[in-house]
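Everything on this sheet refers to the single structure shown next.
Subset of chains shown; positions unchanged.
When the chains are written out, they are named A, B and C in that same order, and each has its own residue count from 1.
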Amino acid sequence: MTAIVVKKEGPAGVTPTPTVGSHVNNYWRRVRGGDIGALPAVVMLVALAVGFSIARPSFFTAGNLANLFTQGAAVTLIAMGLVFVLLLGEIDLSAGFASGVCAAILANVVTVLGYPWYVAVLSAVVTGVVIGTVLGLLVAKVGIPSFVVTLAGFLAFQGVVLTLMDEGANIAVRDDVLVAIANRNLSPVLGWSLAAVAVAGYAAVQLLRHRNRAARGLLTDPIAVVAARIAGLAVILGVAVYVLNLERSRNVLVVSLKGVPIVVPIIAILLVVWTFVLQRTSYGRHIYAVGGNAEAARRAGINVDRIRISVFIICSSMAAIGGIVAASRANSVDPNTGGSNVLLYAVGAAVIGGTSLFGGKGRVLDAVLGGAVVAVIDNGMGLMGYSSGVKFVVTGVVLLAAATIDALSRRRAAATGTR
Amino acid sequence: ACGDNGGSSDEAGGSNAKKPKIGVILPDSKSSARWEGADRKYLKAAFDAAGVESDIQNAQNDKTAFQTIADQMITNGVNVLMIVNLDSGTGKAVLDKAKSQGVATIDYDRLTLGGSAQYYVSFDNEAVGKLQGEGLSKCLTDKGVKNPSIAYLNGSPTDNNATLFKNGYDSVLKPKFDSKEYTKVADDSVPAWDNAQAATIFEQQLTKAGGKIDGVLAANDGLGNAAISVLKKNKLNGKVPVTGQDATKEGLQNILAGDQCMTVYKAVKKEADAAAELAIALAKGERKDTGQTVKDPEGGRDVPSVLLEPKAIYKDNVKDVVADGYVTKEELCTGAFAKLCTDAGVS
Amino acid sequence: MSATPLLELRGIDKSFGPVQVLRDVAFAAHAGEVTALVGDNGAGKSTLVKCISGIHPTDAGEFVFDGRPVTINSPRDAAALGIEVVYQDLALCDNLDIVQNMFLGREKRSGIVLDEPTMEQMAAETLAGLSVRTVKSLRQHVASLSGGQRQTVAIAKAVLWNSRLVILDEPTAALGVAQTAQVLELVRRLADNGLAVVLISHNMNDVFAVSDRIAALYLGQMVAQVKTTDITHSQVVELITAGRSGSLGLTGEPGGNGAAPADTTPGAVR
């Protein structure tokens, strides 16, 4: 989207006349120049998928695709929340165990205390909000570096989980609704309807914006490009829903297993909501500003402390949702929930997707794409049948190889000066 | 050198020179609920009853923390140190240090190879594994599966106990794999005994095997439950036998529901009581005869021992665990499980 | 021209750790006038501006705005009073584009959604008035702008709003000939519209061209604040470099311990 400032005097650069041809041309020039957005992550995903499919044909099945979503869901959700914290250049080491605490609350409320599922979910999310508020206050108001605050949180929450779990026991989660989240699927019809709604909504937004800008005489993308974008989304969603609606039961007589896993629309809705918040509201704009130059943001009258606290709240709340999904998937909560590699995987997902640890750069979509990369690696490695030592090594190497794709394209960007 | 603790409390533990003090280091709290949930409780009760002071700590699967705690206990002036080692190396370092300072020691649950403990009190971990292997083949036979495909969900690759369990079930199952009676289709370790990872690992085992897994050797109830959650998703629960360990509430419920075939119950209270008794005796400067020894292959020493038998639990003897007081009926037989409890004769 | 100044400062002290940068500074800005703030490098001009805009807390002194005593603890307080500042170090977010920077903290919205088209239009109009011809796109990140382009964006950002006092800290330092003329014209126009304008500049020609009053800082002390018509070019330069000129400025001898003596009068303010 470009605009000519003063039309009488010709600027030195070539201002593209908005035609389809010039648009495609321009995009290609941007790609060659290294300004590539989500492309490297997508390339990474494709490369990994092709690699694993060749190594293990069972990777390339509808069943495995469906598994992929549920396996990666918890980490992806936590990563989505972490993006907000990372956008400010902060870190939340406690997000993993915060999800554990929320899951433990969920399990206690629903199983031990016997309340209905929505009370449990509410308690878990409220716990997340409280945790985030405390962390945020300590970082913003007391001024302790977030690494230290959340390291303390990392330790303390671990202890809280243990205490909530009676020093190490597991608590089963057997509530049908909760178990369904990560284990059941939408009916095929519902899947198709949701996809249709999504495409229609996207089309409406795009066309409205196009009309709005055109009406004011601002530079717009050609309508054909807008149409192509809408069609692209329709195709992607269509194929995904179609594949997920295939029968993937091992034994159709015993059970029919098809449809979009319920976590998929959950992630999709959160993705849309958070993307909207970041890109289309002034709150989101302020997050980028504080992350880019906190002093400039302060001078612009932005309440930096409030922004800082809010991102920790968002992060911990998303961790709570991640914890709920993890509990659902495991049908139980154990003291390790949210522990081991969850945090590093979540931060890694955000960073692999393109979020900067220094703040000011990143999108929620990054977390989803990065989460997909992490999930694909984990999923694929699970099919390879390596011993655990070798598995760790190969996982590391594959992760590195995937990141190299990204690094090389970004190096191009730096070389041509477009960052 | 043990038992001679007079005059040692001149600088460190001066405040309570009269009352004997016993330190216990538990290994972790996440691989099993028993350490914090049962052992701590029973040991504390036994020590309190005998009127000795006790300090029970948990090393959280961290060797450095383990050694630090040991240092602190010695500093704090314990007379007897009871450890569950994380590995023989650190275990030996701790035992030797304690010995050099005149502190008596007991190996609890795990034998420290090349160590110097006065006593060894344990369940035999390989025996646990053996029970799991035997349990799985019994369940498969009951189901009448021909040439079953078996998947392993081993414990943490960095946990020596997981290796011992595996040695146990391998000793039962390996001959069957060799004779082609069974087929092993997957064999993965679960880092840190993490249940969430276990679910993913098992899901991938299932995908890789094209859905054909007939029996799951899960190293404990948590891993077993993770496998069951995936089986449930594929509506295969109850059709594929799953093993476990620790007789957790969740595991027992899975057994009652028919989703899990067996678990291994270790009567922790007995183990704790036996160990406490020995420790109290040592603290008072007495020596007890256990009548049994275990050979330390590395140190070449016969260690006086108390060895307890683990017990396999199937649906029909779940009631034994309840009768033992390890799990109460109230917590086990909640909601839908009330009827199952009655059916299984749990009272 | 109003009798009471819009903004009046009295007895401002400011130290950074052991270093005192401002001592007992008095300063006034009148509505409808351009007040030039001059002084040597490191005299404390930018520090004074940052004290006014609430970036630095002051150690002592009072602020009177529109006749009422006020406290300014943060840039938000200053903005609430209608004070807009173009900082010498620009304070732009490099990761945002031109439009986003110009509306930062005061985005136009329709409902809760950002109203990008409106902002883009307003930004384009404002920039067009500042002779910017070489900016390729309003959606360019400010990190990729030339020095002069950045400065123009910072100026445009400050004049977009309905403010009562505009402070510009060396706004034309990086600007070309035409752009400088435009900005000076803009400064004059703002004052003529009844705003109080404070202009910091090292360029005496510019100062004399647009200002109504001149305030001179010398080593952290206000040595004179006089009408521009009452002073000559060379007198101002003398004030800047030596702290006094004839009857204006410091009265004592610069003391031995590096600083002017404490009993200096704060200059001939009138």
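As a working rule, contacts are C-beta pairs under 8 Å (C-beta built on N, C-alpha and C of every residue); 3 or more make two chains touch, one makes a residue touch a chain.
Because the structure is predicted, anything quoted here is derived from the model rather than measured.
Counting over the whole complex in this file, how many of each chain type are there?
A x2, B x1, C x2
Keep this in mind: only the chains that are shown with their structure count from here on.
Taking each chain's centre as the mean of its C-alpha atoms, which one ends up farthest from the centre of subunit A?
C
Centre to centre, by mean C-alpha position, how many angstrom separate subunit B and subunit C?
Centres of subunit B and subunit C (C-alpha means) sit 73 Å apart.
Using CA atom averages as chain centres, what separation in Å is found between subunit A and subunit B?
The mean C-alpha positions of subunit A and subunit B differ by 39 Å.
So which stretches of subunit A touch two or more other chains?
none
Can you list the subunit B residues in contact with two or more other chains?
none
Over in the complex, which subunit C residues touch subunit A? Could you list them?
It comes out as residues 53, 55, 74-76, 79, 85, 87, 91-96, 100, 104-107, 109, 112-114, 117, 120-121, 124, 127-128, 132-139, 141, 143-144.
Where on subunit B is subunit A touching in the complex?
Residue positions touching the partner: 29-30, 32-37, 40, 157, 186-189, 191-197, 199-201, 203-205, 207-208, 210-212, 221-222, 225-226, 228-229, 232-236, 248-250, 253, 334-336.
If you look only at subunit A, which of its residues touch subunit B in the complex?
Touch residues, subunit A against subunit B: 56, 58-59, 61, 63-64, 67, 71, 74, 114, 162, 165-172, 174, 179, 183, 249-251, 254-255, 257, 326, 329-332, 334-337, 339-342, 378-379, 381-383, 385, 387-389, 391.
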